[in-house]
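Note that this complex is displayed minus one protein chain, with the remaining chains in position.
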Amino acid sequence: MSAIIPSTLVALLHGPDQPGLVARVSGWIFERGGNILHADQHRDMEAGVFFQRVEWVPPTSADAGTMAQEFEVMGRSLGMNTHVADRTRRARVALFVSKFDHCFHDLLLRWKTGDYAADFVVVVSNHPDLADAARGYGVPFHHLPVTPATKSEAEARQLALLRELKVDLVVMARYMQVLSAEFLRSAPPVINIHHSFLPAFAGGKPYHQAYERGVKLIGATAHYATAVLDDGPIIQQDVARVNHRQEVQDLVRVGRDLERLVLAQAVRVHLENRVLVYGKRTVVFE
Amino acid sequence: MSAIIPSTLVALLHGPDQPGLVARVSGWIFERGGNILHADQHRDMEAGVFFQRVEWVPPTSADAGTMAQEFEVMGRSLGMNTHVADRTRRARVALFVSKFDHCFHDLLLRWKTGDYAADFVVVVSNHPDLADAARGYGVPFHHLPVTPATKSEAEARQLALLRELKVDLVVMARYMQVLSAEFLRSAPPVINIHHSFLPAFAGGKPYHQAYERGVKLIGATAHYATAVLDDGPIIQQDVARVNHRQEVQDLVRVGRDLERLVLAQAVRVHLENRVLVYGKRTVVFE
Amino acid sequence: MSAIIPSTLVALLHGPDQPGLVARVSGWIFERGGNILHADQHRDMEAGVFFQRVEWVPPTSADAGTMAQEFEVMGRSLGMNTHVADRTRRARVALFVSKFDHCFHDLLLRWKTGDYAADFVVVVSNHPDLADAARGYGVPFHHLPVTPATKSEAEARQLALLRELKVDLVVMARYMQVLSAEFLRSAPPVINIHHSFLPAFAGGKPYHQAYERGVKLIGATAHYATAVLDDGPIIQQDVARVNHRQEVQDLVRVGRDLERLVLAQAVRVHLENRVLVYGKRTVVFE
Partner (left out) sequence: MSAIIPSTLVALLHGPDQPGLVARVSGWIFERGGNILHADQHRDMEAGVFFQRVEWVPPTSADAGTMAQEFEVMGRSLGMNTHVADRTRRARVALFVSKFDHCFHDLLLRWKTGDYAADFVVVVSNHPDLADAARGYGVPFHHLPVTPATKSEAEARQLALLRELKVDLVVMARYMQVLSAEFLRSAPPVINIHHSFLPAFAGGKPYHQAYERGVKLIGATAHYATAVLDDGPIIQQDVARVNHRQEVQDLVRVGRDLERLVLAQAVRVHLENRVLVYGKRTVVFE
């Protein structure tokens, strides 16, 4: 939990392309005494959309919160969808889990190592199995069982909890429930890990599907959850080679490592404000 | 074209598992003075199927052709689907192409380097573009135009050509026509390269599909062609990482390298008698 | 810890090649009512050495221990270096650690998940930091400080502990001490993880070396420890892509994932009796 947090502001902008955007944004920061550390931009030539991530150190004389607000005003005046994050403010993360614990342990161990400038503030599960383990990491655990009959009530309690704890990000670490469109409309961003190379093998039992089809690589995909199952904007994907000697249980074992790595990378780039979503696609500034 | 061809026999067997198969097969070869160089076997535990590839040097006293036939009799007496190839006999390959030339050049250059113990005996194309290039490699070129109206006639001429030239393998090196079920029933095995990570993005314009979906990896798949498009048993697959900076034309460029490598590897393992097909899956002994 | 342990025997053999080895070994097992599940062999053509791994189910009538001993006698009569493991007997593993905990947690979590048919019987460390964590996994922790003055005494105590606990394998999970040649002569096999792509960047601070050299990939290498530092037979290696944006601390972070995966894979293949060492090379039957 000791990651060095640079005292920087990070802006993510996107909107209709126009000449001079790089100059205007960098000029605005320079004139106010800010020092740009990183500035990445991208143009979608076909769609005519401009994307930018810019990270800067505000002058010591300035109030970071005020400068962030003023930047947002400036960005919007350029017709840009603009969001500024203050990296000294640690994001608050909720972990949704069921019984599988590999992604759960992986994320919490990375957090303890200091990989994430964030706080894991709660573990929510529809099963009680990981209660002790969560507390071992010092994170409160909430057991909220979900049945078809109680699902909407359970989701209402989850939402209340997220609001109460001021959660900025929900990570579904192999949480084995589909979140409703209603939940997703009210919740902060939700990152899910699907255990296949999407769009191949969406839905249930992807390792069984992969085995049946006889693919030579299996994959994992981290994406933002949307109302359509396994269809949200993809943040990160990876694959591993398999062969005929490996049965379904071996694919599951190999896949656990993929799931852990891919989800951890997606959570990291999200928390570092490197991801811009537009339509079904993401721009990940790395 | 100078690959050293070992004077060996290669048997591929598969069938219902039973105790003693490894001992019986290796014993049969040993008793007849053969020397096993490689023996790989695999059991599909769930399906109860045994697979074996065994490669051996026949005794100098034996006629390889006779030993091959006797082995096939023995294998079938064990209830095994059995095929023996004499590696001193070079397989005869037909290349089907259209206008894209990257897989075409790649396969023929590997052949010239001696990577394949085979002969490329003909290039067949529905376009005349690659005629000179084929002749530059010393391979006869047949231009057989295909239109919806002439397709069945063109396929009949293709089949006649394959029979006349005693072709053992057809390689579709970005041949932009779908082969009919009738053609595939009468033709030798056909390997196709599809420019996506199947089963994702089957059908047309897979790089466009991949771009639209915003995947973070693109792929290529070599498979045996079957009557159902892009659905045949997969021999080899690979992927490459892409990012938001890459437009469709960049995916096409990166994909060309994938297609070349994946198709070349699939052709190599097929020609080395390393591939066993069962159902929609393959066992590739490497 | 619930891995299903097949009631099988696994033999590893290697020695001078001669005709009929596959037939003799498989025949011996078949005649005694054993059922071969897997049999992999390899010939080093240049050196004239034969290698085999064969795994079989003994007949229910036989005593596994007796059959193992008889197989070893038979193998040696063929001039083969022969070792048979009974997979129903769980190997006993000692973990050597210092302060870094990523490989430590990774191995113990995999063990708890049931990936390894083995028992982690002790954690030995020259620092007290991981004592509580080890006990949290239910594994006894021994703090044995090492200074230049006390090294040989500490190693003697380590060896006594390994003997007392009947340890079969020592895993150095980022243990930051060099084990002496004397220790290695008396100890069971020792697997070490080095945080570079050996033979590049042997010795200290490999991530700093990699950064200075400007490589585009960083690596990790799991190998058997020998008297010469970072020079033992390699079991597994992997790499990850890095770029100019990544400073040394980023290489360290990315490298942690490599170290975890590579060490875990090496430990798995060793525990499944898949690794044969000869000279500075290994044959890994997978």
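Going in written order, the chains are labelled A, B and C, and every chain counts its residues from 1.
Basically, a contact is a pair of C-beta atoms (placed from the backbone, for glycine too) under 8 Å apart; a residue touches a chain by one contact, two chains touch by 3 or more.
Owing to the predicted nature of the structure, the values given are computational and were not obtained by experimental measurement.
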Touching residue (missing chain; options C:L78, C:L229 or C:V284) = C:V284
Hey, which of B:G136, B:G203 or B:G279 is the one touching the hidden chain?
-> B:G136
Residues of chain C in contact with the chain not shown | 42, 45-46, 51, 197-201, 212-217, 219, 233-239, 243-245, 247, 279-284, 286
Where the unshown chain meets chain A, residue by residue = 19-20, 22-24, 26-27, 29-31, 35-41, 43
Considering the whole complex rather than only what is displayed, give the residues of chain B touching the chain that is not shown.
-> 101-102, 105, 109, 113, 115, 136, 245, 253, 256-257, 261, 286
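Everything that follows uses one rule, which is that only the chains that are shown with their structure count from here on.
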Interface composition of copies chain B and chain C: same or different, split at half = same
Interchain centroid distance [CA atoms averaged], chain A/chain B, Å | 42
So chain A residues touching two or more other chains come to 245, 286
